[in-house]
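Here the complex is missing a single protein chain, while all its other protein chains stay put.
The letters A and B name the chains in turn, as written, and every chain counts its residues from 1.
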Amino acid sequence: MRELKILGVVILFTLITYWGVEPFAHSQMHAHHEPATFKYEDITPLGKKGNPQRGAEIFANAGCTGCHSVKSQNLPAPMDPVAASASYGVNPPDLSDAGALYDPKYLAAVIKNPAHAMKLDHKFNENRPFPMPNFYGVGGDLDQEVADIVAYLQSIAPKEVEPKEAFVNACGRCHDMKYDNWYVIGPKPKMDTELEEAQFNLKHAEYQENLKKYLGTNPPDLSMYIRSRGHEYIRDFIEDPQKILHGTAMPRVGLTEEATEKVVTYMENVGDRKKEKRESLGPLVLLYFIIFALLAYAWKQKVWRDVH
Amino acid sequence: MAQFEKANSVYEWLDQRLALTKLTKVLMTEYWIPKNINFLWAMGVVLMTMFKILLISGIFLLMYYKPDTKLAFDSVNYTIMQEVWFGWLWRHMHGVAASVVFLVIYIHMFTGIYYGSYKRGREMIWLSGMLLFVTFSAEAFSGYMLPWGQMSYWAAQVITNLFGGIPFIGDELVIWIRGNFYVADATLTRFFMLHVLLLPLVIMGIIGLHFYSLRIPHVNNQEGEEIDFDAEAEKFKAGRKAEAKVIPFWPVFISKDLFVLGVFMIFYFYLVFYHYNFAMDPINFDPANPMKTPPHIYPEWYFLWSYEVLRGFFFDVGPLSAMDIGLMAFGIANVIFFLMPWLDRSPVVAPAHKRGPFFIWFWVLLVDMIVLTIWGKLPPTGINAWIGFFASITFLGLLLVALPMITKQEAKRAGGAA
Partner (left out) sequence: MADQKRRDFIGMVFGGFAAAGGAAALYAMKRTWDPLPSVMAAGFTTVDLSPMKPGEFRTVTWRGKPIFILKKDHTDLKKCDDADVKVGEGDYLVRIGLCTHLGCIPAWEPGKQIFKCACHGGEFDACGANTFGPPPRPLDIPPFKIEGTKLVLGEEGPEYKKLVGKA
């Protein structure tokens, strides 16, 4: 009985200390924020039903393809990533998956006023315009035309997007993921000569330099972010970076909840590759020590029988 | 000259040369431990096991770790965590054991304080134990630098800077310790050397001393009773096992220890697999960046109480700057427990609950150290700064003033009773 009482005291003080230095301290250090809802409530919906056929026409005439590729429709990128970053600061995204990844309300808002939809008004203004111009329409009703373009993008988007694809499209033009061999200019191919290696590194450095001019800082490699930030934080951050880290250079990217989960899944696959192994080995090791403790107890009882 | 005759078995052959039978008796079957003990007496064996886990997991981490500021982070987080077979397991075991070992050390220390196991001939046990605590702290600090994450870097920056507070030679000393003007490659490689070679050697040496120091005064017991170990051992050997007040280390003592160890290992491996973030701070999964301080810097939990004493003094007093007072208090806090046998002026060896005021003192000390630990992690602003200040004052007062006073009174009473 006495031993149990002592054990209770030890456990109690251990738990108080643990509670103090972990949950309590962290709640004091990090400002509380509302969890992500992915409703994008600050954006007013257009209230129009888009027509994909008309959208395709407008898309072709509005000059979107001057900067954006749509590989699934055989529309190649007009420039390679490094040249594009020299012109725009960052390589403009391919739009094949856009309809599946991004919230339709957000897509419409981005087409009309990109800097505002991305919540980058504090960085871009008349003196320093955002690289993608606002869309003022091709002559008809602006909102209807925007709705048509969004409908077109949705019509060409695949039903399922792989986690890695979601990451590459939404994050991978600013962030490296070197533990999965992803770099802002694309995957690093197998190199045979030092020259090729140096050329790849040069391109990467040039792109990074352009990106730094554009954003003011180089976005971090995200390989270990699942461990350094955790699932919840990344989810909330993607929904609205400014809410979590005020003044950050990162734009709001407008991913749907589903696409966000895909991105996080990919980050988990890369940064916590052994999660499955860990979770499958854990119960076995614990079971081993439960049996170990039981056997030890049985042996102890036997040994102590004559001592008491 | 010893007599060597033809041996009839391998054991006999070895016994003639290595005295195995005698050795087994001395170390195991006739190494006597009091019977009147509880599970807190098993912490020594638990600590030894944790040290072995750290040593073994460390050996395997060492096979792939690269002590270079450009390579260290990736060698840990990619090569070891993602490529090496069971590399992730070794790292989690190493990281969690490094944290949990301090929990057990603190339990072990407070057990010693509670039962008065640091006096009446047991001073060397206490001192060698405190030396182990200090070398373990150095080992933990140097090891924390190796993954070269943000916390590694900034902890190294802040702690090495502390030496700058030493008068006259401070600034030079900081550069000398770092091997550069800032925490750099030279710093990483020398702390790597300390972590994997010099400090483990020293620790193993002191563990030997700690065990040896138990031999003469023997292990204490739950009542602080003085036992005639020779007489009691004779009883046990004569078969009067129930009557004897002692038990042999093997198999009686160890059988209970192994059960306690088994329960502890369930707890430990639960942490390794399911609850490791407390020991492997998420911020340390960001690579070190000398140009960017993380918003919150804090040491691992086991250093928080002394860290809070360091920063608890946040205002100048007369000619002394806040930083100097903090440094002095920090210096005192780190060595004060060494003096435990002399700060306690009473000859009474008994559990705290039989020592009146000392009992209260014990719990106040424990609570104060937990307060220091918790507030050591909180941002030091507003009311937190004042709580830290009063807890630090309380800590110093408890050990430097209250303890000698209480125990002197006790000594008087004990003297009067006798």
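In this text, a contact is a pair of C-beta atoms (placed from the backbone, for glycine too) under 8 Å apart; a residue touches a chain by one contact, two chains touch by 3 or more.
As the structure is a computational prediction, the values presented were derived from the model and not from experiment.
Asker: Under the definition given at the start, what are the shown partners of the omitted chain?
Answerer: Across the whole assembly, the hidden chain touches B.
Asker: Can you work out which residue in B:331, B:347 or B:379 touches the chain that's missing from view?
Answerer: Looking across B:331, B:347 or B:379, the contact with the absent chain belongs to B:379.
Asker: In the full complex, which of B:166, B:266 or B:297 touches the chain missing from this view?
Answerer: Of these options, the touching residue for the absent chain is B:297.
Asker: Given the contact definition stated above, which residue among B:29, B:99 or B:161 touches the chain not shown here?
Answerer: The single option touching the absent chain is B:161.
Asker: Quickly run down the residues of subunit B that touch the omitted chain.
Answerer: 154, 157-158, 161-162, 175-184, 186, 190, 290-297, 311, 314, 321-324, 326, 379-381, 385
Here is the rule we use: only the chains that are shown with their structure count from here on.
Asker: Inside the complex, what are the residues of subunit A that reach subunit B?
Answerer: Residues of subunit A touching subunit B: 2-3, 6-7, 10, 13-14, 16-18, 20-22, 24-25, 28-29, 179, 220-221, 223-225, 227-230, 271, 273-274, 277-279, 281-282, 285-286, 289-290, 292-297, 299-300, 303-304, 306-308.
Asker: Touching subunit A in the complex: which residues of subunit B?
Answerer: 35, 38-40, 77-78, 81-82, 88-89, 92, 103, 107, 241-242, 247, 251-252, 255-256, 258-259, 261-263, 265-266, 269-270, 272-274, 278, 282-287, 295-296, 298, 301, 304, 366, 370, 373-374, 377-379
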